[in-house]
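Omission of a single protein chain aside, the complex is shown with its protein chains in their original locations.
For chain A:
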Amino acid sequence: MNAIIISAILGVVMMYSGVLTKNTSAIRNVAIVGLIVLLGLNMAEGCGYQLFHINTKGMMSFEKYGLLFNSIAFASTLIYFLLSGRDVEKVGVYVAEYFALIFFILCGVAIVTSFNSLLLLFIGIEIISIPLYILTGADKRNLKSNEASLKYFLMGSFSTGIMLMGITLIFGATGSFMLKGIAPLVTGAADAPLNVWLVSGLLLLFISMAFKVSAAPFHFWTPDVYDGAPSVFTSFMATIVKAAIFVAFLRLFDGAYGEMKGAWQSIISITILLTLFIGNITAVFQQSVKRMLAYSSIAQAGFMLFALFGFNDFAKEGIILYAAAYSLATIGIFAILIKMKDYTFEGYNGLGKSQPVLAATNTIFLLSLAGIPLTAGFFAKYYMLAAAIKNGTQFWLVIFAVLCAAVSVYYYFRVIQSMYFKTGNAETATITPAFKYVLIVLAGIVILLGVFPQLLLNQMYF
């Protein structure tokens, strides 16, 4: 509860700070301090310290799991602010508003990790989506940014419509918005003759969530939007937002799909298959690193979907670890990408010589995305594979997934090859020492989680 209210308040504070001062670095500092407060209060709630006592009538519940994810999301955002905060200022003149929108998104994140009612899921998703539509179009003199924003808005609205339709059908069939109210009926329906309304409702809900996490075949918006949006906002939406929606997906699946999870496995495995295949194969052919990262985020979503497929203790722990590993690495890669003059692979040629720190940390992040041991990405992938294997069925899907992971090495390592083994003159914007220190700390966290993942996972229980 702390997180939801405080982040909403901080959003308003940020808007007013834009009125009071035009000094952009002051605004940024306010945002950073606010975020630290938010993170602290969210952690405090994990220890039982609640600022607000509001009766939600069972529509929300705040468990360790959701709070831990909130902390990860806020901490990632903090690193994101520290690394790319200055680049937010360069997008346009409404700096305070950009920060405000990000805080509103964080509010939505806190809602979707704690909802118990489908209505709140809907509200949370909308609170996340609408600011994102605006941020995508933030670079308003850029035609590509405008196009991306419009595309995102139209597609997003359709999917929201589908979600509402699904919720309506479910309500019609069960008479309840609450996960607890739906689950027994779904379980009961497993034996009884098929309730068409209920099943279609669940299916529509599944489709709309798959759209939001950019799972194939609902992924078509992702490359254009990620490519068109200002890079610093792509970084945010490809990481924190995406991971949050995954957690919501898992929560929804856990709650509403009851004992029928097994019946969904064939649908989920087809989705995984398509997502991994399309994401990885298309990423191979990209010439721009930014667009490659868009496809790579689709491919990574394919791996995260294993959490739904496996659905056991490994999956629940794994998605937390995956969210952290993937977000941290991708934020780092984007932070470096934003500093590059040229976004193509050739633009990275010779970065190892001109900016050794950037190249070395970037390598660690890329290795983490590829799932090489000693980085957080390895254990993230490990947990997902273990979740699927423990499930016991469809071993072929796991083999397919690891082959796709091998394909992913191709495009991640292309960046490494450019940086170290090709000669060139990679041009970057000016790099401050502080930027380098934050990158080094971030790389340190990635490696630390790659050796002792329990540092994070134990937080779930204690």
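What to note about this one:
In the analysis below, a contact is a pair of C-beta atoms (placed from the backbone, for glycine too) under 8 Å apart; a residue touches a chain by one contact, two chains touch by 3 or more; residues count from 1.
The rule we apply is simple: contacts and distances are computed from a predicted model.
Of the candidates "Carbon-monoxide dehydrogenase medium subunit", "Electron transfer flavoprotein subunit beta", "Sugar ABC transporter ATP-binding protein" or "NADH-quinone oxidoreductase subunit M", the chain left out of this view carries the UniProt protein name "NADH-quinone oxidoreductase subunit M". Check A:Y16, A:F158, A:F285 or A:F421 against the missing chain and you find that the one touching it is A:F421.
Although one chain is not drawn, the whole complex shows that of A:L20, A:V33, A:I54 or A:I399 it is A:I399 that touches it.
Residues touching the missing chain, restricted to chain A, are 317, 367, 372-374, 378, 382, 385-386, 389-390, 395, 398-399, 402-403, 405-406, 409-410, 413, 417, 420-422, 452-454, 457-458 (touch as defined at the top).
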